[in-house]
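Okay, here's the structure, questions in a sec.
Excerpt of the complex: some chains, original placement.
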Amino acid sequence: MAAKTFISALFLCLILSSTSILSHSYNYYPQIKPCKELVFYFHDILYKGNNRNNATAVIVGAPEWGNKTAVAQPFNFGDLVVFDDPITLDNNLHSPPVGRAQGMYLYDQQNTYNAWLSFSFVFNSTEHKGSLNFAGADPLLNKTRDISVIGGTGDFFMARGIATLMTDAFEGDVYFRLRADIKLYECWK
Amino acid sequence: MAAKTFISALFLCLILSSTSILSHSYNYYPQIKPCKELVFYFHDILYKGNNRNNATAVIVGAPEWGNKTAVAQPFNFGDLVVFDDPITLDNNLHSPPVGRAQGMYLYDQQNTYNAWLSFSFVFNSTEHKGSLNFAGADPLLNKTRDISVIGGTGDFFMARGIATLMTDAFEGDVYFRLRADIKLYECWK
């Protein structure tokens, strides 16, 4: 009987211990739900030489054949843009911003529209304080594009995840609006 | 008695197993102490057209209204700067550097001073070999600003954490010194 007790207890230990291992490893597979999901829109108005007051983005680097007041041809290839775009909760440019999307993007392909992004979402609203940092390729003709959430601060301390970008509006070379579906898989807060 | 033994053993297993779960999860909350803390200063001397020999940073991108030998007005908006700044252990520009802060920063706001940083600390001292990589927004009028440690190599293999930046000195447009309080929360080495 004592022996049986011993074995049973041992057996249960094995189950419990392995559970504790699995319950951790599980965190490392995408099947799990994200620990946080957020949806934002940001709005980019490019400086074209005559709209400095309402521009939120400006070309600061261009190829030999480009300039600072018009996108390079073809495909904006070689343009490097610094931006400070309002972030809104809906797709309305005039909604009260909940933060700013700040950083840079560049166009890096000669034969199609393709961008590369490196920027931060900086929040200062009642809902969110802190920042999320992003980096990744943005093949903007694709319906959706995934970039990496490489870190965060404040409410998003040490966050990691994926942001899925969608072009929600595109008006010539002057205005575009991106929808960002952010899924965090590492949440420390 | 045997039954009681069994239950007690089982009970203890539960405690031990859950402890092992908690002891891990706990790592995922900022309450814990960082696994490594470091404090450095780095020193940035901007090229203004006449100080090439001692400049550590140079404007390489500027808006239409800017140029490469003076910051753009207002608020340096649109300037993109490449830098290679000495890192010191104290706030003295002339202390022996323990490494170099290398990468880029840009000014992305039209109505205030706001920068965005993407750079590395490259160490090659007796104390540290390897690098730490950073990215984040730097609203430089705030007393402290948090950016992300997005990775590391060598002694800082796979590191992640937060760097809190403080402007330790600021002399016009030519020289500034930042203090970086680095707290790593993921240490693999």
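Chains: A and B, in written order; residue numbering restarts at 1 for each.
Here is the rule we use: a contact is a pair of C-beta atoms (placed from the backbone, for glycine too) under 8 Å apart; a residue touches a chain by one contact, two chains touch by 3 or more.
Just so it is clear, the model here is predicted, and its values are computed rather than measured.
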In total, how many chains does the complex have, if 2 are shown?
3
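Note that only the chains that are shown with their structure count from here on.
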Using the average of all C-alpha atoms in each chain as its centre, how far is it in Å between chain A and chain B?
20
Would you tell me which residues of chain B are touching chain A in their complex?
2-3, 5-6, 9-10, 13-14, 16-18, 20-21, 24, 28-30, 60-64, 66, 77-80, 106-110, 114, 116, 118, 135-137, 139, 146-150, 160-162, 185-186
Residue numbers on chain A that touch chain B, as the complex places them:
1-2, 5, 8-9, 12-13, 16-17, 19-20, 23-24, 47, 49, 52, 58-61, 67-69, 80, 82-84, 102-104, 118-120, 122, 130-131, 133, 135, 150-154, 157-158, 186-189
